[in-house]
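Here the complex is missing one protein chain, while the rest keep their positions.
Letters are used for the chains, namely A, B and C, taken in the order the chains are written, and counting of residues starts over at 1 for each.
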Amino acid sequence: MAKRPAKKSPAPDLANDDIGEETRMKLFRLQLECRQVEQRANDLFLQNLIKGTSHLGLGQEAIAAGFGGAMQSDDYTFCTYRGHNHTLVRGASMTGVLGELMGRECGLLGGKGGSMHLTSVEHGAMGSYAIIGAHLPIAIGAAWSAQYRGTDQVSVCFFGDGTTNIGAFHEALNMAVVWKLPVVFVCENNLYMEYTPISSVTAVENPAADRASAYGLDSIIVDGNDVDAVHRVARTAFAKARAGDGPSLIEAKTYRHSGHSRADPGAYRPDGELDAWLKRDPIPMYRQRLLDFGIGEADVIKVEKDVLRRVDEATETAKASPPPSADVIVTDVWADGGSAWRN
Amino acid sequence: MAKRPAKKSPAPDLANDDIGEETRMKLFRLQLECRQVEQRANDLFLQNLIKGTSHLGLGQEAIAAGFGGAMQSDDYTFCTYRGHNHTLVRGASMTGVLGELMGRECGLLGGKGGSMHLTSVEHGAMGSYAIIGAHLPIAIGAAWSAQYRGTDQVSVCFFGDGTTNIGAFHEALNMAVVWKLPVVFVCENNLYMEYTPISSVTAVENPAADRASAYGLDSIIVDGNDVDAVHRVARTAFAKARAGDGPSLIEAKTYRHSGHSRADPGAYRPDGELDAWLKRDPIPMYRQRLLDFGIGEADVIKVEKDVLRRVDEATETAKASPPPSADVIVTDVWADGGSAWRN
Amino acid sequence: MAELTYREAVAAGIAQEMRRDKNVVFLGEDIAAAGGVFKATVGLFEEFGPLRVRDTPISEQAILGAAMGAAMTGLRPIAEIMFSDFLAVCWDIVANQMAKSRYMTDGQVSMPLVIRTANGGGSRFGAQHSQSVENWAMAIPGIKVVAPSNPADVKGLFAAAVRDNDPVLFFEQKSLYATKGEVPDGDHVEELGKAKVVRHGTDVTIVALALMVPRAVAAAERLQQVDGISATVVDVRSLVPLDTRTILSEVAKTGRLITVEENPRLCGWGAEISSIVAEEMFYDLDGPIVRITTPHIPLASADLLEDLMIPSVDRIYDEVRKAID
Partner (left out) sequence: MAELTYREAVAAGIAQEMRRDKNVVFLGEDIAAAGGVFKATVGLFEEFGPLRVRDTPISEQAILGAAMGAAMTGLRPIAEIMFSDFLAVCWDIVANQMAKSRYMTDGQVSMPLVIRTANGGGSRFGAQHSQSVENWAMAIPGIKVVAPSNPADVKGLFAAAVRDNDPVLFFEQKSLYATKGEVPDGDHVEELGKAKVVRHGTDVTIVALALMVPRAVAAAERLQQVDGISATVVDVRSLVPLDTRTILSEVAKTGRLITVEENPRLCGWGAEISSIVAEEMFYDLDGPIVRITTPHIPLASADLLEDLMIPSVDRIYDEVRKAID
């Protein structure tokens, strides 16, 4: 675990705790699962067991956990190539995630999709999309479907700050509002596109929040490193969506601890920036909060050990899984299970 | 000429006239040229002399004239398929415009482009674009070029209300602001896309103006049927652009008198809507203003006759022009003048 | 049987499927209240109401994205892209998303949707509103591609497209909207991936699609009458899946292949079929394979120029005769 931050959290208002111990433990566990799986993924890179690219969300776990922890099991998640966390918090198997990164048969996608496309439809994780912007309109389609079918499902769409500058963002936001769809757009503002600071290419300071009014939406900014805060805005937005009151656009301020992708050492970051954000690492911060709320350290350690054990097991299972058989190349292009384009 | 509106204009403040007689006469003449050429185009349809589609800007002339009258000769205009007016006000020949609509050799584009693509590069009319949104990013490119070359040219981009909902709008606005480009975006809000009211598909009331803040721009709305008002916002925006202070986004409220295109009778418009707007027809309104400002009716009539004569002449010349020779099919795909894709 | 226009058959096809299955929904620009800019969707809004027939903003990425997200979650959307040229503004959703999601997710994601669009030239709309882009779609693995040549096929192939569980790009030829033909009443469903031999001959096999089919047939009639050349005409109907069996067996009978495409020359579907035949039937051929196409040039708008660019009956007749001589 990373070092606990020096600054002590303010004393919690125990009487006014709107979140509660059970949810807190869940949010902690979800964050930890993300962190441990991704750190393991990083180790597996270094052992050359992961061949393709990979985009870690280290440091951004509070967003995935805060929203994921507020979802119903039949809600829909749409996320990006930086989507390990969002997929995991829906309940997708760690083995499936690590296996996919390693290109093994046990992978969530059988080795066909890779790190950038994690999907687990049975868990509502409707896909990780690797072309910037595309999944925003797709997410509104799932929300439209829920609305049409008369369910109370919500479609939640995660994307980065850089994504706010592409056309599909604009089209999706407008149509979602016009059709009053149950969709929640979550911009994870980690200050950078790949290597370029978002501030150098964006006309406004808050790339999502300052655009909300262009769609008649409220401007919502949340501390993306505070899982409680994230959880609260999530609950509010979901309630609004389920009540038929339409979409929300939320900007969560955060930071990624590693480079953009596996290939990136992150040299473009000014000195001290990473350190400052490491002091606000969501996981040790939240661990401290649990203790401040009177949760016993033994209980916390139990979760930590349990998560680590499960990640260890998943790693071994995934490592033991064979590479996909060549036969799968020709399956599942079409609904009939095959790939024939001619008779 | 249409009937003069019943309501008398307020008495003009002659002492405080920031526009002046000469400019006023020019703005009047420009509007009239647009009106007469397009009415002629309509007549030519009915005579089956125009084969393709055509999108008239009848009723929207004050916008083309107000901006066109404020441009320098080396400024750039980018407009849409509804671009006859914007092309004419830059000085493109009436014969070339009518000839192109009729598919004649004398057409601005030699019959290759048609009504939707009028262009006259020598007059700064850099093209009419028929796919919604595309020319907004293209217009920023011309502005970037002017900025890079250190000229004081401005790039002016006209588009409709419906265009504010497509992705390219968003991308162009953001990049124009980030690069502080000398570009002026003019949204002609005529209340409709093709047949669908813009209000039914847009998240905000003013499709352009209510989005300005999403790019850190001022929200500017102008009466698009009042050429003086249009001319004033044009001058301000151009001065800002030439001073290096970046783009403007202007929403001009207006109405098209005819259907979306030749094929459209406009049956979707509520009863009385067209009549109400015809009372605010920019051209008779402006004619009255000229008289109110003390300009002699004889001078006004002289302009009217002169424009009509020129349109008559252009019509005859265009009619007399042969259809394009088949040889032109294979010219000008490439810069070498030809179309060969192989040796 | 009723005589319908190609345009009416579109509305009839959509209505048939919407009546059958309430998960079929329809979205696009100006398609609802106004009945579509080609008047091909008249009456649907009135019959099925605003929840099932929805007007959209001018946001093609949102239109197709919405269709895709809905298809992934239980609906069977039909999306209109007004002119096929506009597929370029939302090509990512077609080529990178719809086409690949099922495969990339190892079959987890289902994508039962249809994109219908007005394709092709002949309306003097100029280079940005007249393209024949069915070959763009054929080049993308994971998309089915259909292009009917007559009203009965419009209805029958459309029904098949809606009932298919894969994304189908359905190309309607603008110049055919006003043409008429007999259309079977009631539930009329064709099979995707079946070509149709619309004329039987012995000397040469002409393979055509959409607007090129009636033109090829007319050229074949003239070849018969004037030159005594007997031509088979195959209406491909579906580019993906492609009925190579029918094409190959018809070529085997005549020993000669000529393709007639509206798309511009390079990398058209005619090249694909030509290359299949050149690879698999080389020894059955009695002469070169000839492709008749629009030249590899943007389309001009003036009527006279446009008519010279898109293969006409005259040109098909001339080129086939020259090839067979």
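Structural remarks
Assume a residue touches a chain if its C-beta (ideal position, glycine included) is under 8 Å from a C-beta of that chain, and two chains touch if they have at least 3 such contacts.
In this text, all values refer to a predicted model and were calculated from it rather than measured experimentally.
Within the whole complex, touches from the chain that is not shown fall on A, B, C. Screening C:Ala9, C:Ala40 or C:Val89 for touch with the missing chain picks out C:Val89.
Note that of C:Val114, C:Val183, C:Val198 or C:Ile289, the residue touching the chain absent from this view is C:Ile289. The chain not shown here is touched by just one of B:Ala143, B:Val222 or B:Ala237, and that residue is B:Ala143. Residues of chain C in contact with the chain left out of this view: 85-86, 88-89, 91-92, 94-96, 99-100, 103-104, 126-128, 135-136, 138-142, 240, 263-264, 266-272, 274-275, 277-280, 282-283, 285, 287-291, 295-298, 300-301.
In the full complex, chain A makes contact with the omitted chain through residues 51-53, 103-104, 107, 109, 111-117, 129-134, 162-163, 165-168, 193-196, 200-202, 263, 268, 323-324, 326, 328-330, 333, 339, 341.
In the full complex, chain B makes contact with the omitted chain through residues 76, 78, 108-110, 112-113, 117, 119-122, 126-127, 129, 131, 133-146, 148-149, 155, 167-168, 171-172, 174-175, 178-179, 328, 331-335, 337, 339-343.
One rule holds in what follows: only the chains that are shown with their structure count from here on.
The central chain of the assembly on a C-alpha centroid basis is C.
If you average the CA atoms of chain A and of chain C, the two centres end up 41 Å from each other. Taking the mean of the C-alpha atoms as each chain's centre, chain B and chain C sit 36 Å apart. Residue positions 133, 167-168, 171, 174-175, 178 of chain A are each in touch with at least two other chains. Among the residues of chain C, those touching two or more other chains are numbered 56-57, 59-61.
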